[in-house]
Each structure stands twice: as structure tokens, then as C-alpha cells.
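Starting off with a structure, shown below.
Note that one protein chain of the assembly has been removed; the remaining protein chains are unaltered in position.
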Amino acid sequence: MAVFQKALQVITPGRSTTAVTAELQEIVRESGIRTGICQVFVQHTSASLMVCENADPDVREDLERFMQRLVPDGDALFLHTAEGPDDMPAHVRSVLTQSALSLPVSEGRCALGTWQGVYLWEHRAGSHHRRLLVTVLGDL
Amino acid sequence: MAVFQKALQVITPGRSTTAVTAELQEIVRESGIRTGICQVFVQHTSASLMVCENADPDVREDLERFMQRLVPDGDALFLHTAEGPDDMPAHVRSVLTQSALSLPVSEGRCALGTWQGVYLWEHRAGSHHRRLLVTVLGDL
Partner (left out) sequence: MAVFQKALQVITPGRSTTAVTAELQEIVRESGIRTGICQVFVQHTSASLMVCENADPDVREDLERFMQRLVPDGDALFLHTAEGPDDMPAHVRSVLTQSALSLPVSEGRCALGTWQGVYLWEHRAGSHHRRLLVTVLGDL
């Protein structure tokens, strides 16, 4: 049994999704772990993780449109508006999705389904530096 | 410390929830692990996992009704409609719930509360073969 941990930095271009699947697979390869889990954590409260269909970019576009309708920017409901109309919606969107995600590791790779990708979802309008911490646990 | 991994196949009858609690408990028993975690992952983007009240089936019926209202089939908002009106709602419903779920293992069993069950939630209208990968880590 071994543990391997590595940070992953992503500069987001503002509200959008960024694929991190390849980066996670590379960290798992580097860990040498063959069977176990790969835990990913976003150290921010305005960006989150999702496992999503990886073939048609319209799927992620539709998810963004759905979230904008469900949690409208500038909603009069919100008291916390210090950083602008996208501030509180970003926190809500993060809570409704995942700050932490665990993936199985099998034969030295994250065992995703054929159509699955892992994405970092930036919920703020502007570009941000986001730090993810990846922990791999299992048998070498 | 040991790692044990096993796939679990579920044939769903279309949109509905299927209890997998007993199957998970059996995999944990088979692993021989007494203390640790049991990580469950769905290798699809149109079905997901939830921990839910296990006594009154109306609870899962109400969750289904709530989701159908929150994410309507055939919503004109969606661009991705290749596989029909339930295609994109299935992706949204998956993102709003869990692709991955970690449960504590205690005394050789998933340490669920009295009223907790684990369910696979099929979000597509038709029947599907769904593959779950279960990873148990911990002390024998």
C-alpha cells in the first residue's frame, strides 16, 4: 500500500469547464499505484468538479445554461454580493456539484467509463488560478 | 492494509432507483476488510448514486418527481438532444447527484445509518446495463 499526493494548478479563462482527465491519469501513472482510488479536491469555494460526458461539447454548454437559469447571477435573494453578481451564484453552484471527487484506480489508471471525463468547472466570470490536490492511495 | 476491487453489474428497467446496499455489503464481506472505506463509482454519465431513506418508497418516488420538475424532459434550453428528450436531463441529473460515493467500513460492514440505503438512479427512460466499480480499502 502506498500514498502519493500532488498539486495540480489550473488557470481558468472565467466561467467554463476545463478537462483535467489527462492530468489525473498522468498523476496516477506517476504514483505507480495499480489498484486503489484517486481523490481530487478543489481548494476553492467558487469552482468545482464534475464527471461528465466527454464527446459532445454541447453537453457542458447545456449544463452551464441550466446552472445559469437555476442560480441566476444578480438574484435579489442573495445578501452576499461583495464581489459582484456572480459571487454568490458561484458558491451555490459549487455546493450543488462537487468540491471532492474520488475515482477508482484499476490497472494503473483512473477507471472511467468510455464516455466519462473529469472537468473543473469555474463558476466565476473572471479568470482564476485554481489549485487542486490529488491523492492516490492503493497497491503498487 | 489491503485493497479489494470488484465490478457490479446492474440492469435497470429504465428511469427508477435500484437498491444496491446488499450487494455492497456482500463485496465488503468478501474483501475481508474490517475498518476503512468502500468507494463506489458509476462508469456512466446518465445514471448516478444516492444515499436515501430506505423505509418508505414514496421518498424515492418524490425525489423522481422533484427531479422531473427541476430538469424537465424535452426542455427547449438544451442543445444536446441526439438521443431524445431524456438525454440531456439524464446528464444534468447525474451532475446534481453523485457519480462517486465513499462509505465508511466499520466491523466489516458499510456503516450506514438505520434509515440509509444506497441506490443506483437510472436517469434514462429506457433499460440500460450499468457498470459500477467498487473499491474497498482498509485494515483486515
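Residue numbering begins at 1 within each chain, and the chains themselves are lettered A and B in the order written.
Keep this in mind: contacts are C-beta pairs under 8 Å (C-beta built on N, C-alpha and C of every residue); 3 or more make two chains touch, one makes a residue touch a chain.
Owing to the predicted nature of the structure, the values given are computational and were not obtained by experimental measurement.
Visitor: For the chain not shown, which residue from A:34, A:65, A:91 or A:109 touches it across the whole complex?
Guide: A:91
Visitor: In the full complex, which residues of chain B touch the absent chain?
Guide: 1, 35-37, 50-53, 56, 58-59, 61-63, 65-66, 69-70, 96-98, 101-106, 111-113, 115-116, 137-139
Visitor: Which positions on chain A touch the chain that was left off?
Guide: 1-3, 5, 39, 41-45, 70-71, 77-80, 82, 88, 91-92, 94-96, 98-100, 102, 131, 133, 135, 137
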